[in-house]
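All protein chains of the complex are present and in place, except for one that has been dropped.
By written order: A and B. Residues from 1 in each chain.
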Amino acid sequence: MQKPPVNSLNLDLLVALRDTLVKLEKEKCKGMILTSESPSVFSAGLDIMEMYRPDHNRARKFWTTLQDTWIKLYSSPYPTVAAINGHSPAGGCLLALSCEYRVMVGPKFTIGLNETQLGIVAPFWFQDCMRNAIGERQAELALTLGKMFSVDEALKVGLIDEIAKDKADAISKAEDFLDEQSGLPALARSTVKVAFREATLNRLLKNREADTKMFLDFISMPKVQQALEMYMQTLKKK
Amino acid sequence: MQKPPVNSLNLDLLVALRDTLVKLEKEKCKGMILTSESPSVFSAGLDIMEMYRPDHNRARKFWTTLQDTWIKLYSSPYPTVAAINGHSPAGGCLLALSCEYRVMVGPKFTIGLNETQLGIVAPFWFQDCMRNAIGERQAELALTLGKMFSVDEALKVGLIDEIAKDKADAISKAEDFLDEQSGLPALARSTVKVAFREATLNRLLKNREADTKMFLDFISMPKVQQALEMYMQTLKKK
Partner (left out) sequence: MQKPPVNSLNLDLLVALRDTLVKLEKEKCKGMILTSESPSVFSAGLDIMEMYRPDHNRARKFWTTLQDTWIKLYSSPYPTVAAINGHSPAGGCLLALSCEYRVMVGPKFTIGLNETQLGIVAPFWFQDCMRNAIGERQAELALTLGKMFSVDEALKVGLIDEIAKDKADAISKAEDFLDEQSGLPALARSTVKVAFREATLNRLLKNREADTKMFLDFISMPKVQQALEMYMQTLKKK
């Protein structure tokens, strides 16, 4: 991802991600490493500019493209690794959680689904991804608090799989994971992967429209627009 | 809980607990710590006097009040902590498991769903609470055995979250947990909590009457009454 400064997931970046994922699948990709060009942020998550004073049609397209991107990434037949070389809150954490393996650069970056701290609720499929990674108990604790994990905490709870010294080391460890997978019979491997992810995928596939409506209703609330306005003024002062 | 000597959960204590939980919810409580006035027992669990030579109507009221108490505690919008300052078997363990966080005084107390050891079966929603806390594998192992965990074992398996030196330390650690939650947007926090607990809650809500009938049938069995009688004679000798 190379959308300066912080890889905010706006409609353009999501379309680019989704199109890349579709292309990789068609081209029988052998493996993918998801990382960031930024020196300090993996992805800052959903771009709130897409939610502020929204145009209905664009907002709907934004959300369905986010769903499409996740569906493609989460169910990809080829192996996927996140080389998390910077902070990874909310939607950034979702992207990392949707890969098969997570290597994170230590020690100063943080990762987590912190929506609760912002007064919003992580969609159920974000919740499912966290639950699948760290288990029911730790996921409930993390999401009620909107906890951002340090790299050490993330490793301990199973939110990441390995710690790297820097980006080069993260890429190298990610390549080791892909090398381990590369000798495997591809069809058996991808069939097992999808078997494990099927229930979680189907939950969104069966509730896509309701999930989209919930997002559109949410950003239509005057209270939410006020909160976004205040939040952006805080950012400007920084 | 302050029903000497061991906070046995009889109809009176359950009614008091349920009414308190209803009141706290109405009064927009910011957080609750559940603890015991007893120096050695958090709660001894369900009062077997409610099961011995039962009056049908009272027994039904006893069980449905237990269900109501659990539903209110497990789904409370405000954060809940158990400061477990004594032994916590069976129904006592259920109360602790239904809070969001568990601090337990070490080293000599024990906690667990030990129903199997008494020849009875923990209801499915007790099982669900244990599974949500410590995972499928450890929950099956614990419940088939009716295992009472030492404080160290409980921490290791994830049945409790922290160990405290004494009651004051447990309360202090419980307050730290509540402080961490207190700055959070309340609606987002409680929405996430209920999203995580919904499936477990609905399983009881959809099977309340069957669950009640199972309890009433169980205590109507002559074998069960004989076992209760023998058990009470053992207690008297102590």
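The working rule: contacts are C-beta pairs under 8 Å (C-beta built on N, C-alpha and C of every residue); 3 or more make two chains touch, one makes a residue touch a chain.
Everything numeric here is computed off the predicted structure, so don't read it as measured data.
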With respect to the chain omitted from the figure, which of B:I120, B:I171, B:V194 or B:L216 is a touching residue?
B:I120
Just to verify: which one of B:V103, B:A139, B:L159 or B:V192 makes contact with the chain not shown?
B:A139
Option touching the unshown chain, where A:M1, A:I71 or A:A133 are the choices
A:A133
Contacts of chain A with the missing chain: which residues?
79, 100-101, 131-135, 158, 180-181, 184-185, 187-189, 191-193, 195-197
Could you list which residues of chain B touch the chain missing from the display?
115-122, 124, 127, 131, 135-137, 139-141, 143-146
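Just so it is clear, only the chains that are shown with their structure count from here on.
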Chain centre separation (chain A, chain B; CA means) in Å
36
